[in-house]
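Here the complex is missing a single protein chain, while all its other protein chains stay put.
Labels run A and B following the written order; every chain starts at residue 1.
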Amino acid sequence: MDQVERLEAIGEIRRMKARYFRGIDEKDRDLLREVFADDVELDYRGSTTDPVTGINAAADATSSVLRGGEECAKLVVASLQGIVSVHHCSEPEIEIHDASNASGIWPMVDRLRFPPAAPFSEMIGYGHYRETYIREGGKWRIRTLRLTRLRIDLTPA
Amino acid sequence: MDQVERLEAIGEIRRMKARYFRGIDEKDRDLLREVFADDVELDYRGSTTDPVTGINAAADATSSVLRGGEECAKLVVASLQGIVSVHHCSEPEIEIHDASNASGIWPMVDRLRFPPAAPFSEMIGYGHYRETYIREGGKWRIRTLRLTRLRIDLTPA
Partner (left out) sequence: MDQVERLEAIGEIRRMKARYFRGIDEKDRDLLREVFADDVELDYRGSTTDPVTGINAAADATSSVLRGGEECAKLVVASLQGIVSVHHCSEPEIEIHDASNASGIWPMVDRLRFPPAAPFSEMIGYGHYRETYIREGGKWRIRTLRLTRLRIDLTPA
């Protein structure tokens, strides 16, 4: 790959990740399906636990490993039923390995406002997505995602 | 447009939008004037209302449609008198349509700290700017902006 192809690949991966965030916060299953590789693996284990205090929000579908593009798009949207979510990122580190493989680290914050009946009214989490990307069908997609945490804030209902 | 011209256009639009954010938070009318097209339209309708709860902050100049570069720069700065504002964005989706037309979606959060006399001490809003851009006088500028919301948090004074 030449310099321009690398710059183009980084730009495509950034736009794809922006669609991931919007797909989650707008609960758009089709948009999410598009950004996930067919054999995607999403590892959210530990993502509801504060790494310093050990305090944990109630375990749910998003605190385990999810697999497969269709399944992941469906489960991620299902896990956010009734929740208002806002996921934002900060500046990423993206490395292009070759024409169809790349990896990236995205600093992130997610804010979940839970419905009235939930044990918590809100969870705010800070951490990093550590990801690999694959180019399939002419499009960059997420192949693996692991969410690590710096801090979790929970507000009891 | 070739690949490099597209990459360059995306970079210019990003820098321009960064100046928009700084123009607002530093209340810099000249900086704002520069990023607005002469016939810009800013649609902030509904941007002070939480889309789930329906709770609304007091209506003000920024909750309507503003038009014209000079007028918008003046009104945006005027509407923030006495307010400490912080506007941040997350990763955008920018599409270049041709050499002088583009569009973009920017996830955003704004935090307004109101002066002591106001009914609320703070408003935090989460949403997306949905924008079109035009290249005029050799510079990319905002032609239309619509602010949609995911969530609004209000703190009573």
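Points to keep in mind about this one:
Keep in mind that, in the parts below, contacts are C-beta pairs under 8 Å (C-beta built on N, C-alpha and C of every residue); 3 or more make two chains touch, one makes a residue touch a chain.
Note that the structure is predicted; figures quoted are calculated from it, not measured.
From the options B:18, B:65 or B:157, the residue with contact to the unseen chain in the full assembly is B:18. When the missing chain is restored to the complex, the residue among A:46, A:68 or A:107 that touches it is A:107.
The missing chain lies against chain B, touching residues 4, 7-8, 11, 14-15, 17-19, 21-22, 25, 84-90, 92, 111, 113. In the full complex, chain A touches the hidden chain at residues 3-4, 7, 10, 52, 88, 90-94, 105, 107, 109, 126, 128, 150-151.
The rule is short, and it goes like this: only the chains that are shown with their structure count from here on.
If each chain is reduced to the centroid of its CA atoms, chain A and chain B end up 26 Å from each other.
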